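My questions all concern the structure below.
Apart from one protein chain that is not included, each protein chain of the complex appears where it belongs.
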Amino acid sequence: MVKLDDIKKECKSILEEGKVKYIVGYKRNNNYYMSIPAFIEKIEETDQLIWDPTCVYNLVRFLRDEKLRKERQKTPDTRPIGVIVKGCDSRAINVLLQEKFIKRENVYIIGVACEKSGVIEKKKLRKKFNEKNIKQIEFGKDNNFIITTEKGKTTISAEEILAERCIECNNNTPVIYDVLLGEKVERSLSEHFRSLEKFESISTEEKWNFWKKELDKCIRCYACRSVCPMCYCDECIADSISLAVKPDTTAEEKAQKIRWVEKSPVSSENFSYHLIRALHLAGRCIDCGECERVCPVDIPLRYLNKKMEKEASEQFGYTAGLDPEKPALVSDFKDDDPQDFII
Amino acid sequence: MEEKFEPKIIAFLCKWCSSAGSDLAGVSRMKYPPNVVPITVMCSGSISPNYILSAFKDGADGVLVSGCHPGDCHYIKGNYYARRRITLVKELLEFIGIEPERFQMSWVSAAEGAKYTEIIKDFVKELEPLGPQNKLRSNL
Partner (left out) sequence: MQMILSKMNFSSWLKKLNSYRIFAPVKSGEVWSYELVEKPENIILDYPNTIIPPKKVLFPQREVLLEFESSSEQEIKLKEVIPEETPSVIFGIRSCDASGLAKLEKIFKGGFEDLYFSKRKNQTILVGLACNIPPSPDCFCTSVGGSPYSKDGLDILMTDMGDEYYVESVTEEGEKLIESAIGLFNDPEENVKKELEKIHLESEKKIKRYIKDIDKISSKLPEIFETEFWDKESLSCILCGICTYSCPVCHCFDINDEVICTFPLKGKRVRTWDNCQFPDFTMHSSGHNPRPDKASRLRQRIMHKFNYFNENCMELLCTGCGRCISKCPVGIDIVEVLEKVRVYEK
């Protein structure tokens, strides 16, 4: 397991050398057992850093904020920012590089290997514990988790509260980094697409009933979109303006804009939003699970993206975020791509 | 007597092949059901999933995407890109519980008027038992 001291040491040294402007990592939430994102600028602040199974956030999301901030500043500090990434998160960086949204020199990547563990899933945790009583969750030996409650410490086997996506993950080691902490260990806890199995045996109507019930709950808070490192479009079809208005956008252009999705949280609009989002993330989603985690009404969004991931992998042999030099899934084709369904 | 359900099909046809193919069917006076509203686009590669979803939203019972045969695209590669993209759309629609028959893709060249009429005939036949498509229809 990666030692917290190693993370702190690395962060201290790059801050000391002035290599980075600041570092995005994890720190403790003062009132809660979860971690929260930490923005570390000063050497002494590195003591706040933590590394535990509650480090769920995909911090790559914040590279977009940094980019916007720089665009607004007249004389921006052009040094890179440091970011702590897990295996899945690192692939998000590759996607952003592939799409030329960021440059490699904009970011200093501190890769942390999950080895045989991963992060927790709150939904699973809640089934076993009263969240209010939890004080802390730590990595234990043999890939177990140690949970501290008011009553003391309990050890719980990883699979019981490990995020489903971690169980299915086969990129437990970062694929791009400036420094890698922890060890590269092979592991395959389970089938890569096991969570989709339950959809294979159900009928069309059952599928529809499932998704209708789930997506009708959506309140269109767009937390799923806001948290996603890949949802960086200036112009999202779901926004009421739905075009990036720049000073040189003409009145004509504004008037001609089509409204694909209305803001109303009704069934048809919710489906449009989520289907388009899933399609736009096909070949880009790296299954960090953030969208599903943040949804306030517990919509299992991950299945949509996972389904696209599965088709990309099985039909086109493509996995998102492995190689920034290769063309993206939908900007590429092979002569012999499957076409059995085409008449 | 109950009125027979007449499915409405929106067909996105590329200008260079499929649309020309449908024209050929027309000028050759081949018979096919009048259930289809053709929309000509420049290339099958230009069809955004938004088009497909909004057709379903506006009440299409079935949607057809049709382009030139592989290798024949006027823009060389458009239909190859379309093939990938449409595969994903198709898989996703099925995954959320839309009947697979409702969304189809075909290759129709400018000479294949007859093929076009067959596709439409079969499509209508497949849609009839399904009844109207209400799942994705706008409920604003």
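Chains here go by letter, A and B, matching the order in which they are written, and residues are numbered from 1 within each.
Assume contacts are C-beta pairs under 8 Å (C-beta built on N, C-alpha and C of every residue); 3 or more make two chains touch, one makes a residue touch a chain.
Quick caveat, the model's predicted, so the values are computed rather than measured.
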Absent-chain contact - pick from A:21, A:79, A:123 or A:187: A:123
Residue among A:12, A:61, A:86 or A:192 touching the omitted chain: A:61
Footprint left on subunit A by the chain that the document does not show: 29-32, 34, 36-37, 39, 57, 61-62, 65, 68-69, 72, 123, 126, 132, 217, 219-223, 225-227, 239-241, 245-249, 254, 259, 262-266, 293-294, 296-298
Interface residues of subunit B (partner: the chain not displayed): 138, 140
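Note that only the chains that are shown with their structure count from here on.
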Whole-Å gap between the CA centroids of subunit A and subunit B: 35
Subunit A partner contacts - residues on subunit B that touch it in the complex: 49-50, 53-54, 57, 70, 77, 80-81, 83-85, 87-100, 104-107, 119, 122, 135-140
Subunit B partner contacts - residues on subunit A that touch it in the complex: 199, 204-212, 237, 260, 262, 264, 266-269, 271-272, 275-276, 278-279, 282, 304, 307-308, 311-312, 315-316, 329-333, 335, 337-339, 341-343
